[in-house]
Structures are given as C-alpha cells and as structure tokens.
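With one protein chain removed, the remaining protein chains of the complex are shown where they sit.
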Amino acid sequence: MIDLQPHLPILQVVIPLLGSLLTAFIRRGTLSWLVTLIVTWTLPFIAVALFLQVQAAGAPIYYKLGNWEAPFGIVYKVDVLSAFMLCLVSGAAAVIMPFARKSVASEIDSHQQSWYYTMYLLCLAGLLGIIITNDAFNAFVFLEVSSLSTYVLIALGRHRRALVASYQYLIMGTIGATLYIIGVGLLYLLTGSLNFDDIAARLTSDLVWPLEPLLAALAFIFVGLSLKLALFPLHVWLPNAYAYAPSFATVFLAGTATKVAIYLLVRVMFEVFGVALTFDRLPVAEILIVLSVAAMFIASFSAVFEDNAKRMLAYSSVAQIGYITLGIGLFNQAGLTGAFAHVANHAVMKTALFLALGAAFYRIGSVRFSDLEGIGRRMPLTMGALVIAGIGLMGTPGTAGFISKWYLAMGALEAGSWLLVFLIVASSLISVIYVGKLVEVMWLRAPSPAAAEAKEAPLSMLVPLLLLAAATIYLGFDTRLTVDIGNQIATLLLGGLK
Amino acid sequence: MMEALQKFATHYNYFVTIFLMVAGLYIVIARGNMIKKLVGLSLFQTSVYLLYLSPGKIVGGTAPIYDGAYQVYANPLPHVLMLTAIVVGVATIALGLALAVRINEAYGTVEEDEIFSKDGEI
C-alpha cells in the first residue's frame, strides 16, 4: 500500500473532482447524493490531517504537481492560514450534506438533481483549489471553476428571477476575475513569475522595481477580488443571487464562497505585495475601513427594510463581510485575529440561519415574512436554532459573534480609534433590529395560513441545524478553534514578508 | 513630441490592449441588452489575451520547439496561460448566452429595463 500522507494536499482537490465526475456518470439523484455525501465527509478528515501536519511541522507543506520544481511548475502550499480555510470550507460542505437530499429533491427537477451535485462538487473543488494553490494563474482557473459552477447552482432556482440574478452575478463575477487576471498579468510582466512565494521573493530582492505598474497590479487585484467578495459597494449581485438560488446553494455559498475570495485577497495583499507596499504606498487600509463601515451600516439598514427573509440575511452577509474586511483594514494583531475568527464564526452562524430558512422553505414553499408569520410555534426546533444563530449574529456575549466583535473592537483600540469601536457597537444595534424583526414575525404573530399547516422539519435537516446552533454557543465559550488559530494567522501575516 | 510618438509606435499593442479593455467595460456598463453585454464582456476578456501575449514575443525568436539550429525562442508560457484563459472565456460566454436564452424564454425579452419592469426592481 502506498503512503498517502505526502499526497494529502492534492487529494483535497482531486477527490471532489473525481466525485463530481462520478455523479455526472451516475445520473440518479439519490445515488449521486450518496456519492457526494461520502466525498464531502472524507474531505474534512484530510483538511484536519493537513492542519495537524502543519502545526507539527511549524512550517508550510509544499506539494509539487508533476514533480516540477517551484517557480516552473504549479506548487500547492499549506500553511496555517490555508489549512484553517480548508478545514472551514470542507467542514461547512460536509455539515450541510444531510440537509441536501430532501431540499434538492423538492426544489430541483429530478433529471437535473445529479448534475446539481456535480456542480456542487466542482464548486467545492474550485474553492479548495483556490485555498491550497500557490500559483497566481492556477488560482484564477480555480476561481473560474468555482464561479461557473456557482452560476449554475444559482440559476436553477425556482423563480425566473434566479436566471436574472445568476446572469448579473456572471457579469460581475467575470469582470472581477478578469480584473484579477489583469493584475496578475502586470505582476507577471514585471517579475516573470506566477508563483506567489517567488513573486514575493523577487519583489523584496535588491532589484529596484518601477512603482507605478506594481501599484496598478495591486489596484486591479484589489478591485477584482473585492467584486468577488462582495465588498460594499460592489455587492449588488449578492442579495439577489442568495435570495433566488435554491436553498441548498444559498446555504453552501453563504458560508464559503465570499470567505475564499477574502482569503485570496489577504494572501495577495500580505504575502505577495507585503504590508509595506500594500498599506504605505496605497491607501488600501483607509479604503477598506471606510467601505467596511459603510457596508456595516448601509447593508444593515437595507436588511431592516426587506420583506424577504433570505434577502434580509443576504444583506446581513454584506454587512458581516464588512466586519471581516474592517479587521483586515486595521492590519494589526487583534484586528486580523478578529477578522479570521469572524470568518469562521460567521460561516457557522450564517449557514445555520440559511439552513433554518431552507427548512422553512421545504415545509411552506416561501420565505416571505407574510408567510413565515407564526411559524415558530409549528417548527419550534428549527426556529429555536434560528433564534440562537440570530442572537450570535447580533454579537451577544456567550455566543460566537461576540468573540469576533470583541477582538475587532480591540483591534480598533489598538489602532487608536474610539470612533471605530463605537461604530462596531452601533452597527451591531442595527442587527438587533433585523434579527428582532425575524424573531417577532416567527414567534409572536398568529400563524399565517401557510405556516399553520407546517410541521417540524425532517430529522435530516434538523441535525445539521442543531449542530451549528450548538456550535454558535460553543464557539462563544471555547475560543481555541477560532481565536487561537486567528492569532497564529495574524502573526503569520504580520510577521511574514514586510 | 517625437519621443511620445516613438513610444506609441513601439508600444502600440499595449494601447490596443487598453482600448479593448475600456471599450469592453464600457459596453458592459452602458448597454441594457444582455447579448450586447456579453459581447462587451468577451471584448474585455480579449484584451487580457493581448496583454499576456505581447511580452511572449521575442524579437528574432522562433516558435518554442526544440531544435539545435535555433537559439532564440518565443516565451511559450503566455500562450499556454492564454489558451486556458480562452477556454474559461468560452465557457463563460456559453453559460451567459445559455442564461440569456432561458431569460428570453421566461420573460420574452433580453432588455434589462423591460425585465425589471415585468418583475419589479429586483
């Protein structure tokens, strides 16, 4: 038997790819679901094994594709940051799989279900590939693999608006990816390399680089990836895409897709260009902080006035991305720790919230507030979990959301800005309004005709939901998984190439 | 003046790149017709191909095929990269057109403002 241990990095990407091929051949909904389940439940083990390997080694793991040496061939690199993201994305993909079977079976035409899982696994392979690759162009290819499959996942929503939402996302997403590749192209013209580490090494070498094209490259990559991660005001594709996509696609994308774009941006900003170039030469930090604060407030206000629960949570996602980018814009230890803790915490909470709405949609076929009235009394467990995740989103002490916002506030203090601390707290108060609205509609009103006939969600939907709700509480007390790792990541990013 | 002209003449491929880039982006932003938007998007992507391929050409170099008689080769890497980018572009445009066809079937039009007026601002 050959030793698979050194090959774990490639298996992380190839297993979902092979799984997607298998589902494309099978063409039977339930069987494809089973294949997808097995594949997605294998991946977290590989991710955790990689994480432990990195922790034990204390240095990044490299994997040479085709055994070609570093700047010439494509190399995969796993360090603390990428191992953390691998665990997060593969974990999120695994947890929601039990939910998928009934949700997909009820929302997707039977002859398309198998293709749907194919697209899901392709998207997953693309996201994991972006995280693990150390090659700028390879990252673009994986970005497009995941994006193209995402457009399909969204377009298969039941309402015809899903088509328009998917089309708009396709236009915006392609512009974003193309801007990214223009930036990479400028970097390639300058340095003659596509390997992230190699570019960074060449940029920090004694050679004198012309500054203008370098800054232009940074600007192109920054704007392109900001489109992908839905940084305010480049977020307009996100609410519709999340709102009209099938429940399962929303659940998956809300937890993973934008986070991976954030990861890529951080990687390029901190490791390739370096803190000095990124933050001293261009006002990246100021831009990020201003836009983040705008996102926290404007998107939250938009959420308050929504009458579609899924759209409301989508706007809330834009606001929460604002917290993450705020932490990155602060670029100090506490801020970055908070940002990455929030990447994990937000993934847990938002996935739980969309799971609960997906379960409600499965029972009553709508997520409009007028139909959700009083549904809490009919589906107490589902909506109870929703309330817990919602409380976490507000940042109440004792939940995961509090931890990350605490560190963000610490980061703002470290940067010497009381104003930012105040803004973080104030924007959290807006989230109290929209989460409160959700809770009020679901629990305090008399059941609507649709809700009156609803039953508790099936067990396969309840289990992942309750698991994530429990995680929301657990991560509010045990911070080893989020803050400690976030701290390591912050040290890595700030202590790295300057 | 002479210098600027000379710069333009020796770097005209980059000016074409910039022109394509801006023209494509303008079409995407300014046109409401979904097919025209995709044409603009395609133009925008094409500019990237030119951006990458320009430096791949080496004056006096031959095709990058190993042969003892030649010493100077064109850089093959940009071509490989752009082949991949072209595949990605084809896939994107095909998917975009497929969506446009489906939208036309669902709404009876591919004009964005007409679609919004049918479903309300989405």
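Per-chain residue numbering starts at 1, and chain names A and B are given in the order in which the chains are listed.
Simple rule for what comes next: a contact is a pair of C-beta atoms (placed from the backbone, for glycine too) under 8 Å apart; a residue touches a chain by one contact, two chains touch by 3 or more.
Heads up, the rule we're going with is that contacts and distances are computed from a predicted model.
Asks: The complex has one chain missing from view, so what does its UniProt entry call it, picking from "Peptidoglycan-associated lipoprotein", "Multisubunit sodium/proton antiporter, MrpB subunit (TC 2.A.63.1)", "Phosphonate C-P lyase system protein PhnK" or "Ribonucleoside-diphosphate reductase subunit beta"?
Replies: The missing chain's protein name, per its UniProt entry, is "Multisubunit sodium/proton antiporter, MrpB subunit (TC 2.A.63.1)".
Asks: With touch defined as in the header, list the contact partners of the absent chain among those displayed.
Replies: The omitted chain makes contact with A, B across the full complex.
Asks: If I consider the whole complex, including the chain that's not displayed, which of A:L65, A:L381 or A:V421 touches that chain?
Replies: Going through A:L65, A:L381 or A:V421 one by one, A:L65 is the residue touching the chain not shown.
Asks: Which listed residue (A:F25, A:F72 or A:F305) would be found touching the missing chain in the intact complex?
Replies: A:F25
Asks: Please output the residues of chain A touching the missing chain, sorted low to high.
Replies: Answer for chain A: residues 2, 7, 10, 14, 17-18, 20-21, 24-25, 63-67, 118 touch the chain left out.
Asks: Need a quick check: the contact residues on chain B for the chain that isn't drawn.
Replies: 63, 65, 83, 87, 94, 97-98, 101, 105
Keep in mind that, in the parts below, only the chains that are shown with their structure count from here on.
Asks: Approximately how many whole Å separate the CA-defined centres of chain A and chain B?
Replies: The separation of the two C-alpha centroids amounts to 28 Å.
Asks: What residues on chain A touch chain B, complex-wise?
Replies: So the residues of chain A touching chain B come out as 137, 140-141, 144, 148, 151-152, 155, 160-161, 163-167, 170-171, 174-175, 178, 181-182, 185, 188-189, 194, 240.
Asks: With touch defined as at the start, can you tell me which chain B residues reach chain A in the complex?
Replies: Touching chain A: residues 21, 25, 28, 34, 37, 41, 44-45, 48, 51-52, 55, 81, 84-85, 88, 91-92, 95-96, 99-100, 102-103, 106-107, 115, 119, 122 of chain B.
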